[in-house]
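One protein chain is absent from this view; the other protein chains keep their places.
Letters A, B and C mark the chains in the order given here, with residues in each chain numbered from 1 onward.
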Amino acid sequence: MVIMAASTSSLTFQPILERIAEEIGRTPGRGRPADYIPALAACDPRRFGMAVAELDGSVYGVGDWREPFSTQSITKVFTLALDLAREGDELWEHVGREPSGNPFNSLIQLEYENGIPRNPFINAGALVVTDRLQTRTGDASGELLAFLRAESGNPTLDFDKDVAASESAHGDRNAALAHFMASYGNIDNPVPALLDQYFRQCSVTASCADLALATTFLARHGIRADGTRLLTRSQAKQVNAVMLTCGTYDAAGDFAYRVGLPGKSGVGGGIIAVVPGRCTLCVWSPGLDERGNSVAGVAALDRFTTLTGVSVF
Amino acid sequence: MVIMAASTSSLTFQPILERIAEEIGRTPGRGRPADYIPALAACDPRRFGMAVAELDGSVYGVGDWREPFSTQSITKVFTLALDLAREGDELWEHVGREPSGNPFNSLIQLEYENGIPRNPFINAGALVVTDRLQTRTGDASGELLAFLRAESGNPTLDFDKDVAASESAHGDRNAALAHFMASYGNIDNPVPALLDQYFRQCSVTASCADLALATTFLARHGIRADGTRLLTRSQAKQVNAVMLTCGTYDAAGDFAYRVGLPGKSGVGGGIIAVVPGRCTLCVWSPGLDERGNSVAGVAALDRFTTLTGVSVF
Amino acid sequence: MVIMAASTSSLTFQPILERIAEEIGRTPGRGRPADYIPALAACDPRRFGMAVAELDGSVYGVGDWREPFSTQSITKVFTLALDLAREGDELWEHVGREPSGNPFNSLIQLEYENGIPRNPFINAGALVVTDRLQTRTGDASGELLAFLRAESGNPTLDFDKDVAASESAHGDRNAALAHFMASYGNIDNPVPALLDQYFRQCSVTASCADLALATTFLARHGIRADGTRLLTRSQAKQVNAVMLTCGTYDAAGDFAYRVGLPGKSGVGGGIIAVVPGRCTLCVWSPGLDERGNSVAGVAALDRFTTLTGVSVF
Partner (left out) sequence: MVIMAASTSSLTFQPILERIAEEIGRTPGRGRPADYIPALAACDPRRFGMAVAELDGSVYGVGDWREPFSTQSITKVFTLALDLAREGDELWEHVGREPSGNPFNSLIQLEYENGIPRNPFINAGALVVTDRLQTRTGDASGELLAFLRAESGNPTLDFDKDVAASESAHGDRNAALAHFMASYGNIDNPVPALLDQYFRQCSVTASCADLALATTFLARHGIRADGTRLLTRSQAKQVNAVMLTCGTYDAAGDFAYRVGLPGKSGVGGGIIAVVPGRCTLCVWSPGLDERGNSVAGVAALDRFTTLTGVSVF
């Protein structure tokens, strides 16, 4: 269920969203969709949507804000929160929370640091988080789906089986990472079963409206849509901090510099962002820059913080 | 000149500082002072000071907050700001603004990225910034000293010649970095002259009070103590973003997670931090953790943000 | 001690072997057996055997020269020869023939060089060779076994199922390498099937006598025991060259320096060596140095070339 204008406090940013959409629409150059799997390569880079969700559960947006797209790495935020809620700080013995530097170094860093990935948002780290959630729940991707449906109020939100199969067919690099960490004793589940869970999580399809709503627990310092607490205030701060320093591949510094908000991007072209204590945002446009972030998405968030002055800095 | 309680708005955090100092005083375990040069190794790890400077120029503190110490890498923030003010975005063609990952990789990353260091706060990046400021001013360290004296209101603030000489005597690694970048054409000045400027900057001696005051331009979105503008609002945001993502060596993620403020540490045991739009902090205690950050300093800032709730997240 | 003397030309080096065995017997310090799988860890490091095989097929030795042991990486030489015989220089488009430098760098080099391993004797390279032989024959390990039996004249020579199972149970690092190369398109077979073939090859059990005989085709410039040609003269030279530069892990330079012969070691404690045009040697003693080569084995070969002057240099 999508809620629009549920309270008087909502729609605050609607004129700003419309101005941004208008500016983006006039801007040529959108980058190129991810092409490592066919399902992503087919996306039209001219698509653009942006949604804001407020703390009271209202959500509004512009453009293709209700159009489902492939969330990809965005779901790493939710899996992290679900596992952190269960095991707390013990998680940080198995995955770090430092930026990873150049992607070129991912494997050498894993070797140098004895199979402990740098943070939960690089693939190696997300595999560890999924592995741990799988051990605790028996169905990591099922937990994720239930959470996303509950928070977004959208019971039709689901995996895309074709995307998951496509990820699996191109999954040798993730298999290498998982086996490599297993050689250090940092993976508990059998690698094929782990990969199956991981690729399903990557395949979730959701809209900007869905994701903005599902992210509001981070703006509410850990409180879910139904008022129950998922994370402690401190844990919510931790997740936001990891998003700011590690959430946009090798462009986290650039994103902090331009946008100045905790954010997490996916190669499907989506980006979520958190204004702590205030609201959340989700933007989508499939064309990517050379570092894997949505060109129009980053531009839109940059404009949003410039126009509203809501940056954390 | 140190100003204490200059307005009614000040002293807000004095009770909190006193509580933190009391807690820190009861805590055993302070890490060990840096030992690569004798001048630092001789420091007593039980020393502790903390200062807060407010936007109106008032400053107050606890413990050894008026005791001068070796600022070391903290001055990288001011050199960055002074050069950014002069050349603007052109600087970013010569130094990146992304976290550097594991320190082990500093040289391989320089090689992989053709002599462009990852950010202005690793030594390689600070050498580039100093080189560029030197080219523009003819006396990079003199510019730095004049700025620090003006902002802190302390005309006795100065270099420590013994520390600079000691740095120079142990300077082979920095010389290697400078020559390596010169081989890619990313250093303009002769390497020995550049190193001389660089080591002088590292040798500045200042107190928590001095540094908290000198940092207020970042909390004031770029405005200096005398009301003139050093940086545009956007540039001030950029410096804060780089501090948050890259300011504490290989612990930036951990610092963001625990403290949640833009900060910059030095191996002399000092740390500065910015609460944008509100105030600045400087803490000092010489004992370091294995990543080079003051143990008591990080703990004190962690307590400060926990007790006051001023984190950016 | 049983000596098998097939012709008048043989036994030339018997007095030298006996002298070496006597010297080795007096030497304390043998290193430690490999301990990553139980089957190897149980070996007694005081065991020592050494055999010489002459071009006419005669073989003789000292100590435990007829005792079967786990050949491990020694079989990489035979798999390389069997594949090179089939596909010729095309192989070198899929695996290099340069030393690999520090083992630490294996993964980064694979990444830097687009999934092409440095040489056929590091694990990544041996996986590629096995993959290609598997594609050509449908049973790479069966081909290897048939070849070893024919050349050694020992029909009981066989795989050790327990060792193969143990390798497989500890096989995550090799699985990571295989998947990583598959992500670059440099592996044809399904990774699990490839690993099964690979681990079987590592598990071959044979004696010094068996292996010295099986290696004589390299001393005969490519001619097998039955007089047929396996490799061209040029290909035999190529295999010898790769053994000299890459045959003893990260100690190839040291081995060339001390022994001065093409050689290949295994973590079971065996080493084969070739005196081109003259004879072959195989030595076995399970205690390893920190680089994975048999301590007594290298010492024995060092003494052999010193006493006989047969080094290639």
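Just so we're on the same page, a contact is a pair of C-beta atoms (placed from the backbone, for glycine too) under 8 Å apart; a residue touches a chain by one contact, two chains touch by 3 or more.
A quick note: this is a predicted structure, and the numbers were derived from the prediction, not measured.
Colleague: Which of the visible chains would the unseen chain be in contact with across the whole complex?
Modeller: Missing chain, whole complex, touching shown chains: B, C.
Colleague: Decide which residue listed in C:22, C:98 or C:139 touches the omitted chain of the complex.
Modeller: C:98
Colleague: From the listed residues B:21, B:116, B:148 or B:182, report the one that touches the chain absent from this view.
Modeller: Of the listed residues, the one touching the omitted chain is B:182.
Colleague: Tell me which of C:77, C:91, C:213 or C:244 is the one touching the absent chain.
Modeller: Candidates C:77, C:91, C:213 or C:244; residue touching the omitted chain: C:244.
Colleague: Which listed residue (C:175, C:252, C:267 or C:295) would be found touching the missing chain in the intact complex?
Modeller: C:252
Colleague: Based on the whole complex, identify which of C:72, C:119, C:215 or C:265 touches the chain you can't see.
Modeller: Of these options, the touching residue for the absent chain is C:119.
Colleague: Applying the definition given at the start, please give the residues of chain B touching the unseen chain.
Modeller: The list for chain B reads 104-105, 107-108, 111, 172-173, 175-180, 182-183, 191.
Colleague: If the missing chain were put back, which residues of chain C would it touch?
Modeller: Spelled out for chain C, the touching residues are 96-102, 104-105, 108-109, 112-113, 118-119, 236-238, 240-242, 244-246, 250-254, 256-257, 260, 262, 276, 311-313.
Everything below uses one rule, namely that only the chains that are shown with their structure count from here on.
Colleague: Nearest 5 degrees, what's the C-alpha rotation angle taking chain B to chain C?
Modeller: 180
Colleague: Compute the distance, rounded to whole Å, between the mean C-alpha positions of chain A and chain B.
Modeller: Result: the chain centres lie 32 Å from each other.
Colleague: Taking each chain's centre as the mean position of its Cα atoms, how many Å separate chain B from chain C?
Modeller: 56
Colleague: Taking the mean of the C-alpha atoms as each chain's centre, how many Å separate chain A from chain C?
Modeller: Inter-chain centre distance comes to 49 Å.
Colleague: Among the residues of chain A, pick out those that touch two or more other chains and give their numbers.
Modeller: 104-105, 108
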